[in-house]
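Dropping a structure here in structure tokens format, bear with me for questions.
The other protein chains are all here in position, but one chain of the complex has been omitted.
So, subunit A:
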Amino acid sequence: MIVAAPAAKDRVKFNVGGRIFETTSTTLANAGRDSFFGPLFDENQSAGGGEFFIDRNPDCFAVVLDLLRTGDLNIPPNIPERLLYREASFYGVLDHVRSAKWGPFDGNRLRYSKSISGTAPGDGTAIRAAPDGGCAVAHGSIVHVYDWMLSEEHPPLTLDHQRVNDVIWVDPENLAVSACERLGRGDGGLGLFNKTSGRLRFKFQVTHDNQVKSFTAGALATAQNPNHRIFSSCKGRSNEYGIGVWDQFTGKQVDFFYESPGWSLGDADRLQWLEERNCLLVATLFPRKDNCYISLLDFRTKDMVWSWSDVGAPMTVDERRVRDGIAMEGNNAICVVNEYEDLGFMDLRMNGGAIRWSSRSRLIMKGRMPDDEPCYPKLALHDGGQLFSSMNDCISVFCGPDMVMTSRLRRGYGGSICDFSIGGDRLFALHSEENVFDVWECPPPPVI
């Protein structure tokens, strides 16, 4: 015989804002010791036999209790999300809410979630997904930071009100912002900010010949392994072009890779750290420069261990110029894209090879060519396996060993996509015309 009622010892009665809830300590234990419910069941803080009063919103408590019971999040329409988040934060179960809200990332299961519009004038420069599902959006000289709830903005960041070139998350709490220098004042450059407080924690400085110089910081990359480095493409005023390297925690400069004549590092469009190879990929592309330069730098030997450039290559009729490039370490390849969204591949193991353009990936897009403000294609990788490419107002997903297109993501509103980013199991796409970005996420796992 199974006894219908659980042992009385296990039962807990709450009075939340006047409503009575009954649950079990087993259910509440799902919240963890570091939640509001944790201390209630310690020996020294016995809740007693009676009910436990909590001066909070009962509707939200019901949602939280259901979350603890089932692991599923169901927010009734009468409860504003913001209110629910606040209550979850009070109980210390915000992380539970976050992980119940959307599922693990898969490019082919993405659903449009919402669009967020902002007030910043002008074009968006960059959008960067944060590890926890939030994001940072750079417009002109200001960076707006959103947490994963997207309902609330943290204080906006600015580096001496100089034009922002790139943003990167160093960890869930801190982000680095690169900006143009301002002649003669040491403004701009590269700074590290705290997300929540919006405070500038320190600036990364560049020293040439024992003199601190001001510089324009461009594309950014980080390396967690080894040594927590941050890399930036740098332009100084006296031809001090190259890649600066700093320690993420101390902000101290640890290295500088000077650009050699006839090559380009200080104007890079993209930096990418290759962990297995212990190398940094630097890509400088048309139209920022007249020619394209992609190289791999090894900082231990101060060597350019791999390089490719289209200098001197004959221009073909359809003029396939490389507009973005990204290394796929697992495939020993660098993937590039041209303005027609053709994908091309180069072998990382061979120096001086040519691009193998893939016709299978190409989708004829004639007739939908960009109107007045073209946005060039951009690439992104997820876990090395799925490749994403943005073109006009679309993002294409490519999978498999031959990188075949498997999905397209499109939202009509806001014009072309000027930048997109994947992180925290979400995809963010920033539109160029209206000040708006879209959030794409995968639904939580099915009920059955």
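Here is the rule we go by: a residue touches a chain if its C-beta (ideal position, glycine included) is under 8 Å from a C-beta of that chain, and two chains touch if they have at least 3 such contacts; residues count from 1.
The rule we apply is simple: contacts and distances are computed from a predicted model.
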Listed names "Origin recognition complex subunit 1", "EIPR1-like beta-propeller domain-containing protein", "Cullin family profile domain-containing protein" or "Prolactin receptor", with the criterion being the UniProt name of the chain not displayed: "Cullin family profile domain-containing protein"
Residue touching the undisplayed chain, where the options are A:Ser99, A:Asn194 or A:Asn332: A:Asn194
Full-complex contact with the absent chain, from A:Asp66, A:Asp160, A:Glu173 or A:Asp255: A:Glu173
Option touching the unshown chain, where A:Thr26, A:Ser89, A:Ser117 or A:Asn351 are the choices: A:Ser89
Contacts of subunit A with the absent chain, listed as residue ranges: 34-36, 38-40, 42, 44-45, 52-55, 89-90, 92, 173, 194-197
